[in-house]
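A single protein chain has been removed from this complex, and every other one stays in its place.
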Amino acid sequence: MEMKQEKLSFESDYMKGAHPAVMEALVRTNLEKTGGYGLDPYTEAAKEKIRAACGCPEAEVEFLVGGTQTNATVIDALLRGYQGVVATRSGHISVHEAGAIEADGHKVLTLPEHDGKLDAGELLTYLQDFYADENHEHMVMPGLVYISHPTESGTLYSKEELLSLREVSASFGLALYLDGARLAYALGCPENDITLEDLAELCDVFYIGGTKCGALFGEAVVIPDPERIPHFFTIIKQHGARLAKGRLLGVQYDALFTDDLYLKLGARAVKAADRVRQALVEKGYKLCFGSPTNQVFFVMENTALAAFGEKVCYSFWEKADEEHTIIRLATDWGTTDEEVDALIAVL
Amino acid sequence: MEMKQEKLSFESDYMKGAHPAVMEALVRTNLEKTGGYGLDPYTEAAKEKIRAACGCPEAEVEFLVGGTQTNATVIDALLRGYQGVVATRSGHISVHEAGAIEADGHKVLTLPEHDGKLDAGELLTYLQDFYADENHEHMVMPGLVYISHPTESGTLYSKEELLSLREVSASFGLALYLDGARLAYALGCPENDITLEDLAELCDVFYIGGTKCGALFGEAVVIPDPERIPHFFTIIKQHGARLAKGRLLGVQYDALFTDDLYLKLGARAVKAADRVRQALVEKGYKLCFGSPTNQVFFVMENTALAAFGEKVCYSFWEKADEEHTIIRLATDWGTTDEEVDALIAVL
Amino acid sequence: MEMKQEKLSFESDYMKGAHPAVMEALVRTNLEKTGGYGLDPYTEAAKEKIRAACGCPEAEVEFLVGGTQTNATVIDALLRGYQGVVATRSGHISVHEAGAIEADGHKVLTLPEHDGKLDAGELLTYLQDFYADENHEHMVMPGLVYISHPTESGTLYSKEELLSLREVSASFGLALYLDGARLAYALGCPENDITLEDLAELCDVFYIGGTKCGALFGEAVVIPDPERIPHFFTIIKQHGARLAKGRLLGVQYDALFTDDLYLKLGARAVKAADRVRQALVEKGYKLCFGSPTNQVFFVMENTALAAFGEKVCYSFWEKADEEHTIIRLATDWGTTDEEVDALIAVL
Partner (left out) sequence: MEMKQEKLSFESDYMKGAHPAVMEALVRTNLEKTGGYGLDPYTEAAKEKIRAACGCPEAEVEFLVGGTQTNATVIDALLRGYQGVVATRSGHISVHEAGAIEADGHKVLTLPEHDGKLDAGELLTYLQDFYADENHEHMVMPGLVYISHPTESGTLYSKEELLSLREVSASFGLALYLDGARLAYALGCPENDITLEDLAELCDVFYIGGTKCGALFGEAVVIPDPERIPHFFTIIKQHGARLAKGRLLGVQYDALFTDDLYLKLGARAVKAADRVRQALVEKGYKLCFGSPTNQVFFVMENTALAAFGEKVCYSFWEKADEEHTIIRLATDWGTTDEEVDALIAVL
């Protein structure tokens, strides 16, 4: 994953710094002195803008630094010690967080994934079977459902699917938590029918990812009912997730939620990805998973891949068969038309 | 702790952003694309400069985001599950980290503090008594000594004191870990006789604090013997402490360790604090704890304090008696002569 | 602590097996087949007898195996992840449980001890100071008060003291948990004015110790309001504290709570201790801590102690001064008049 400047970079969406407007706000406020730990006017302003965007004036909003940290902190806050979190087998918390959830004492209870998504029917069956099992008191009690939107495969839940997950979760007393590390790239997608207001209505907690969508770093946790997590300030601190100069997060989200910048950045990246997808289809490549967001998955012959990799940084995803590989290209908020043109020329 | 622009701000050393040279470097590199998680050339360059400054070319250097996170991650990495960490009663990990050490399963074993410092003789007595106790296998085994330099009271260990702590620790198999959240303000202090090279020789692990000394955020963990903590990358990730855009840390430390900037910033803040101390003594105030660093502690009458607080943001430290209070003023890398003049005028 | 059969054994109260009536019940039921994990008629009968003895027909009663296990399980069940437990510095959980509380993620917040007891006034001051501290959200929030009755020093709380602790705890939202590892020796003491009914009224949870008072092993946890700890079965299992042949605990407690056996055993041991104390006073020894229970603490000259130790197994408690030692002698439910006579003859 070393930087190779001569190559086109499509390996992921966190390889650059921040959107210029975000950077400019950081520079402009740099020498001001404010209270620490999020007790500053920029953080307050950013919270207000997020509350407004979510149509949820009562929501508690807290800013954390990174995704793994946010998932571990929120999940630990929502669960009791004897409870586990339900996720798909490919969920980020299931695989790529180095056991951060288990380090807090909670089991990740895995169900199958369907292009990255959790199926409400399978969740229902699992929960019914769990409580039907006469030994269930010897087992980890499910306390929370974790999903991400977009998923690890770049796919989107429909509002109807989200509603079903909410209903099933609620009917068994489970909370619903949505990881929005790449939420801008869902919100910016024509296929998406889930709004921030919907998330505020249907999720117990969700977060609006900044690291991958325009910020240097930062994830905005939204708790529609602020009584859902008492003492969240202390919980964040205990998890080492409370930034001393908390205003850095406030300043960035204030910029991202001014003039719909966050939504615009998401939409731009998706458009760039759409151009890539269209070119791939035209050239006869096979797309995978059905991702409509900023992540493009497709199959390439291994022999062609070697040459491709000389010119483009991509992410290996998985083996398709002995002679083919599924790879991922990701656009981001700053991908230019020129970069897409150059990529298409290579394809 | 709300921002009050009309007042002089001496309440702490993390109220501003970053030194302009650090900020400039972040802006300059903002739109480059590099590898994530610290696998980028800026991080590599910063590591090299820190290794050179520590006279320790083999050292492992890792950059984390904040102090509580760094303490929790390093201490958990150094201890086995059944071991605890020895610290003074006023140690940051003992009081102000919301139980982050205990959240990882480790007890903080407290000893008295003497102006913030741990006494090697008392440590020796504690360890001798522990192993003399026939029930010590029913008790938490001490595995690590935690100190900070400067201490919570702004005081400094002498090199001789550090050597004694090292000897006592080593003779009972305990590691020695030094929290350098404000290390610049020790290194920049004429009274200080402990160098970065000394730290690399005497500590198992220490960190060079950036958040309070010129950076937006960041703490550079130095492990002189890289085999001391295997799999530190994964441990950092597990603790939610691995920054996705790790280069932000590299870029900042690269700037701080260019042309001795870090040391210069520390020295400047200490000089400003010295001017404040001198003025306080001249005006008959009683200084406390003997801090020679950027933190100034002194006694003020409660009636005078109310008026003082109208004009200056300070930190309450503790009650001296019914009618007096110990307060703290802190300078930082950016405190100007004008600010000090204005403060002295108020005193 | 090796067995030395030729010596008188007064070193502690868990050196023998079970009272003969308990042992007889285990033998009698040995070859019956019953449900596991406490789902058997003996456990049900024992629970009913304990509920009756506590005047609390609604209470949940669960049987665990040992004291450290019980403390860790109950405290973890009562606390949220960000909360700590308040105890005296000499509390069993503070010192002699190898960090079992911290292993579950909770800090033990220590206050001074007065002959083993926690002072309600000091608790109040601590809690007031905690919430007055503007940084308290950076600190471990107290969630529970832990006391033991009798204390580590064999002393007893008065009902008035217990009421005060309850009031202070409740007024700050803390639960009150009482460790009754040696409860029989409090209940069997003329000075004691706290009944099982009082405990059920004043404590959120308490336990009635069996290991040190007539059983082979076992601690009966009483939760007067069964909704106080939902899913306690699973919590016990998760802590490795659920005995497969749970009926072994039921059978023992059924015997101990038949015909007031538990109370009688406690009273007998206290009477034996009283005879020892009377003899010590007559012979001019100085008693310590004011323990009226089965533990006798007194001062002995070091030279005399060597000879005494040839004939009697005792527990070293602490150094009184360079030439004197405080030692402990403990009677138990089975201490005979002859053993006491022999001990007095040695003194």
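Every chain is named by a letter (A, B and C) in the order it is written, and numbering of its residues begins at 1.
In the analysis below, a residue touches a chain if its C-beta (ideal position, glycine included) is under 8 Å from a C-beta of that chain, and two chains touch if they have at least 3 such contacts.
Keep in mind it's a predicted model, so treat the numbers as computed, not measured.
Within the full complex, the residue among A:Gly81, A:Gly209 or A:Pro224 touching the omitted chain is A:Gly81. Check C:Cys54, C:Ala98, C:Leu176 or C:Val340 against the missing chain and you find that the one touching it is C:Ala98. Touch with the chain that is not drawn comes from one residue among C:Lys47, C:Arg166 or C:His239, which is C:His239.
In the full complex, subunit C makes contact with the omitted chain through residues 1-3, 5, 9, 12, 14-18, 20, 23, 26-27, 29-36, 39-41, 65-70, 72-73, 97-100, 103-104, 211-212, 216-217, 234-235, 237-245, 248, 334. Against the chain not displayed here, subunit B makes contact via residues 76-77, 80-82, 104-105, 137-141, 231, 233-235, 237-238. Residues of subunit A in touch with the missing chain: 1, 81-82, 84, 95-99, 102-108, 134-135, 137-140, 316.
The rule is simple: only the chains that are shown with their structure count from here on.
For subunit C, the chain with the farthest CA centroid is A.
Taking each chain's centre as the mean of its C-alpha atoms, subunit B lies 42 Å from subunit C.
If you average the CA atoms of subunit A and of subunit C, the two centres end up 50 Å from each other.
Looking at subunit A, residues 104, 234-235, 237-238 sit in touch with two or more other chains.
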